[in-house]
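Let's look at chain A:
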Amino acid sequence: METFAFYLFSILIAGLFLVTVLSRNVLYAMTSLAAGMVLISGLFFILGADFLGVVQLIVYVGAVMALYAFGMMFFDATGVVKERNTPALLVFLLGGLSAVMLVVIFAAPAIGSHVTPSFRTPQGVDNPHAVGLVLFTKYLVPFEVAAVMLLVAMIAGIILAGKKMDTSLSKISDGEESQAAGKEER
Partner candidate 1 sequence: MLQPISVSLAKLNLITLSPMLVVVGGALLILLIDLLKKDLDKSLYVMLSVLVLFVDFGATLSLGINERGFFDVMLEDGISILAQLTILIASMLFIPLALTSKRFHEYSYPEFFALFLFMIAGFQFMVATDNLIMIFIGLETASLALYTLIAMHNTPGSHEAAIKYFTMGAMAAGFFVMGAAVVYGLTGSVELYDVAKVFEARMAEPGFAIPLIGGALLLMVAIGFKVSLIPFHLWTPDVYEGASAPMAGYMSIVPKITMMVVAMRVLAMYVDMGVEAVRWMIIILAVVTMTLSNMMAIVQEDVKRMLAYSSISHAGFVMAALALDTTKAYSSIFLYYGLFLFTNLGAFTMLWITRHKQKRYHHRFHHPYEKFSGLIHTSPMGAVIMAIFMLSLTGVPPFSLFWGKLYVISATVDAGYIWLAIVMALNSAIAAYYYLKLIVYMFLKPPVPGVEAIAANASRPLMVIVGISVAVTVFSVFVMQPLLSYINYMVSVSGY
Partner candidate 2 sequence: MENILSVLIFFPLVAALLGFLVKPQSIRAYGITVAAIEFVLTLWLWMSFDASDGGFQFIEFFPLVSSFGINYYLGVDGISLFIVVMTALMTLLGIVTLGEVKKLKNMIISLLFLEVAMVGVFVSLDAIVFYLFWEFSLVPMLYIIGYWGGEKRLYAAIKFFLYTFAGSLIMLVGMLYVAYVYHEVTGNWSFSLTDWYALVLPISVQKWLFWAFFLGFAIKVPMFPFHTWLPYAHGQAPTIGSVILAAVLLKMGTYGFVRFSLPMFPDASVAYILPVGVIAIIMIIYTAMVAYAQKDMKQVVAYSSISHMGVIVLGTFAMNPEGIAGSVFLMLSHGIVSGALFLLVGVIYDRRHTKLMSEFGGLAAVMPKYALIFGIMLMASVGLPLTIGFVGEYLSLAGFFKVSPVMTALGGFSVILGAVYMLSLYKKSFFGPVTKEENKVLPDLNGRELAALVPLAAIVVWLGVYPKPVLGPIDTSVKALVQFMDTKAQTPEAKRVIHVSKSTKEAK
């Protein structure tokens, strides 16, 4: 069962992501990305990382995809985008070689074997509990820093998307440099 689910999910995820990276249509790309994310959360559930699965669903499918969707609408990019894509040969050469490299690295049997866990998953405790336990002790500081990071991201988003960026003080001449005020160069 698990095997079947894995392969199904794997193939689906890979396929969907391939659509994401190859499709010319933004909508398809985004949809398949979202679908892939959902399926990944499925993988997480299979792996017993329930908390992670949920977070994946909420954050990715919920927040991230919603953001992208808004962005897409803003960019008026619902249809097919025209791209002057890189020659396929180069892309697949680089992609293929990196795939080979990564697979060689990750397929090493040494990974995950003979490993003593530093935070052993406690027996008889469900995953969110266990995660919470570690997150709010050991990883409290990173957690708080992540909060700062999100704050930074928020401020950044607000500033960058804000109206105030429309005119650039860096280009408006002040005082003695009064000519050619505020002309955009591009």
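Throughout what follows, contacts are C-beta pairs under 8 Å (C-beta built on N, C-alpha and C of every residue); 3 or more make two chains touch, one makes a residue touch a chain; residues count from 1.
Regarding candidate selection, all candidates are chains of the complex that A comes from, given by their letters.
Here the structure is a predicted model, which is why all the values come from computation and not from measurement.
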Touch assignment for chain A within the complex, options 1 or 2: 1
Of all residues in chain A, those that touch candidate 1 in their complex: 101-102, 104-106, 108-112, 114-118, 122, 124-125, 129, 133, 137-142, 145-146, 148-149, 151-153, 155-156, 159-160, 164-165, 168-175, 177, 180, 184-186
